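A single protein chain has been removed from this complex, and every other one stays in its place.
== chain A ==
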């Protein structure tokens, strides 16, 4: 069962939200208003329409509920999901700025073609979230779709920003995990490779599109010269003239061809950004692993300290130990106090390690489930994308054959 977008979003039957409602991003509109620094700005808003799934089957076809959202609100939603579901491969948004453009394609965010492709991308994003086993039941997501006013405040009230900041800090810091989970390391590497190869593919494809455009358009010049030539011919004139029209048609046909190919590029782009989401999960796993290792290391050190205090041997360096060496032994009362403190710390430490261990295990379990789901989805979607690309090429070849056969017929009548 496929819904919306370009028809390639794989929807799982068990999804809760999409069973209940139809979602679409129906329109885009330009708005002007004052921004945060009180300056006039122009921006685009997108109309999100929702409707209960059985509405159509009842034959009544009621008007869908709708609200307008701008791109930055989609970004806010996604950031919230990233922080709240760190073990999920969160679907990506369509690109913020047009990249991998070839000369005819506008890099302007206000360009209607770009806006239209973005509208499709945003719809795709919503459908993907709505079909995700974990994300689809999120309340913030639901209110994004249904509550126009006050949604932003609701999101901030969750306090996800704080979590985001601390996590972000940790992610940016370089840390080394002692026993990296092999599966996640491989996944991260895969994400790197996927991102690299799709970038390359998109770059070369854009250049090739540019060249193809040139080839087709130059043929249009034949149209004009054949027309001029036909003016000085008697019997050859008609054939030349009509052949010229076919050359014009050939030149014009490239616009549609390349517009279709942009859809393919968009499909690849989605997975370019998905690669990043995948890598984010792997990094978050590393972080939880690291935090576990840190806690375990700390516990071990504390235990060693206790042992030393008990046996009187100093193996671990501690400032207190050194100062007591230098300034004389501590009293038995002091030592006992220390031991008691250590015991408490060790108890706490053991709790922390247990906690972190569970956290890590749960993360690994959840993340790996979602990664497997993602892998299947990726294989399916990319295969579909390749099929539709091949179909596009076939259509282009057939059009080419037709045009040249038409021209040939005209030439043979010369």
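Convention: a residue touches a chain if its C-beta (ideal position, glycine included) is under 8 Å from a C-beta of that chain, and two chains touch if they have at least 3 such contacts; residues count from 1.
As a working rule, contacts and distances are computed from a predicted model.
Undergrad: Among "Dynein light chain roadblock", "Coatomer subunit gamma", "Sorting nexin-30" or "AP complex subunit beta", find the name that the UniProt record gives to the complex chain excluded from display.
TA: "Sorting nexin-30"
Undergrad: One chain is left out of this view; which of A:41, A:75, A:108 or A:193 touches it in the full complex?
TA: A:193
Undergrad: In the whole complex, not just what's shown, which of A:212, A:294, A:339 or A:364 touches the removed chain?
TA: Checking each option in A:212, A:294, A:339 or A:364, the one touching the absent chain turns out to be A:212.
Undergrad: Touch as defined at the start, partner being the missing chain; which of A:304, A:331, A:358 or A:393 qualifies?
TA: Candidates A:304, A:331, A:358 or A:393; residue touching the omitted chain: A:393.
Undergrad: What chain A residues would touch the chain not displayed?
TA: Residues 1, 10, 190, 193-194, 197-198, 200-201, 204-205, 207-208, 211-212, 214-215, 218-219, 221-222, 225, 228-229, 232, 235-236, 239, 243, 376, 379-380, 382-383, 386-387, 389-391, 393-394, 397-398, 400-401, 404-405, 407-408, 411-412, 414 of chain A touch the chain absent from view.
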